[in-house]
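As you look at this complex, bear in mind that one protein chain is not there, while each of the others sits in place.
Entry: chain A
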Amino acid sequence: MIGGLFIYNHKGEVLISRVYRDDIGRNAVDAFRVNVIHARQQVRSPVTNIARTSFFHVKRSNIWLAAVTKQNVNAAMVFEFLYKMCDVMAAYFGKISEENIKSNFVLIYELLDEILDFGYPQNSETGALKTFITQQGIKSQHQTKEEQSQITSQVTGQIGWRREGIKYRRNELFLDVLESVNLLMSPQGQVLSAHVSGRVVMKSYLSGMPECKFGMNDKIVIEKQGKGTADETSKSGKQSIAIDDCTFHQCVRLSKFDSERSISFIPPDGEFELMRYRTTKDIILPFRVIPLVREVGRTKLEVKVVIKSNFKPSLLAQKIEVRIPTPLNTSGVQVICMKGKAKYKASENAIVWKIKRMAGMKESQISAEIELLPTNDKKKWARPPISMNFEVPFAPSGLKVRYLKVFEPKLNYSDHDVIKWVRYIGRSGIYETRC
């Protein structure tokens, strides 16, 4: 298991050092500093073995977090723990910076004592931790016996991520479906590869211990339900989507998902990532890029790029940026575009064309003349792909939230009283068209 945990600043000075196991000596702190932080070359691996001691590290801004062990630990677990540690610290005091760590070192030691026992990670859900580890450190003395046992049962219980007795005057929840759409397209418009990786982020401000059920247009679920009424299948069948794989926050009952494919859970309070998913079929590609490159002699290139938006005219895409690479021996560029602004950026070897907003089913074009310096370099220009960035107000995977039902039998509010907000944002991941 984890033998020790160190936090360093960018110079390699120790800010936090907590040793859990006897086999980790003080020299381990220095070994990591000398061999990794002060090493000349770039980091070649996040796991380093120095004198039979293994160091796992992650970096947050310029802070190094390192876990040390001499045993054959579960490496994936150690990294997951380090990320979690960062999340917990961020939840307590914001950004992980040298200043913040120094200001909160007592708190950090207290947290480390709680979430890691003899190197074994324990409950590390902020919701639960905040009930008994506070920055003031005085809360624990004024607890009644009931409160104490409530804390312990929550920390060790099945629902370790939420405490009891949360109350809101207004029960409200926000769902964000955030997707990034990735594409590689051939110059002829053939899709070489495309996938969407999406996340459903939930912000919940709900009283009590609400039981939630989340439904989306998952093909498997829709088809299962549609069995009874064939009519409905034909109606909704088109709109359902095939999900390649998904993972869930630990509050979701996985066995229930496995058997019934229903997503039910008691949410943590506040913001959390409910699920991640990936789809590859029937993706709506919000933009199509049509490139046309013509070489005029040896010293001139003519480039024409058309972009077409491919979604409902009532929707607006934002922050559109098209990046057209230019050869290294470019001497001058003239650009004409109908919409937005375009500029040749010599330092980036590209023409960058920006459009603030664009409605669906529109098209726009840019043409450029690129003058080249004569060169004796025989090697042909490799023509890197044209890449695009954008943001659209829908989910390119076609995912739709069908419902999010809330049940709290003990308190007197019903599903109808909860105010729910759903938002879809599709962003470009790596969105490239070869030319």
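As a convention for this text, a residue touches a chain if its C-beta (ideal position, glycine included) is under 8 Å from a C-beta of that chain, and two chains touch if they have at least 3 such contacts; residues count from 1.
One rule holds for everything that comes next: contacts and distances are computed from a predicted model.
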{"item": "Absent chain [UniProt protein name; select from \"Nucleoporin NDC1\", \"AP complex subunit beta\", \"Transcription factor TGA3\" or \"2-oxoisovalerate dehydrogenase subunit alpha\"]", "value": "\"AP complex subunit beta\""}
{"item": "Residue among A:Asn35, A:Asn123, A:Ser264 or A:Asn310 touching the omitted chain", "value": "A:Asn123"}
{"item": "Hidden partner chain, touching residue among A:Ala75, A:Ala91, A:Leu285 or A:Val306", "value": "A:Ala75"}
{"item": "Contacts of chain A with the absent chain, listed as residue ranges", "value": "1, 13-17, 19-23, 26, 29, 42-47, 49, 52, 54, 56-58, 69-77, 79-83, 99, 102-106, 109-110, 113, 117-118, 120-125, 132, 135, 137-138, 140-141, 143, 145, 148-149, 151-153, 155-158, 160, 193, 197, 244-250, 253-255, 257-258, 273, 275-276, 278, 379, 382, 430"}
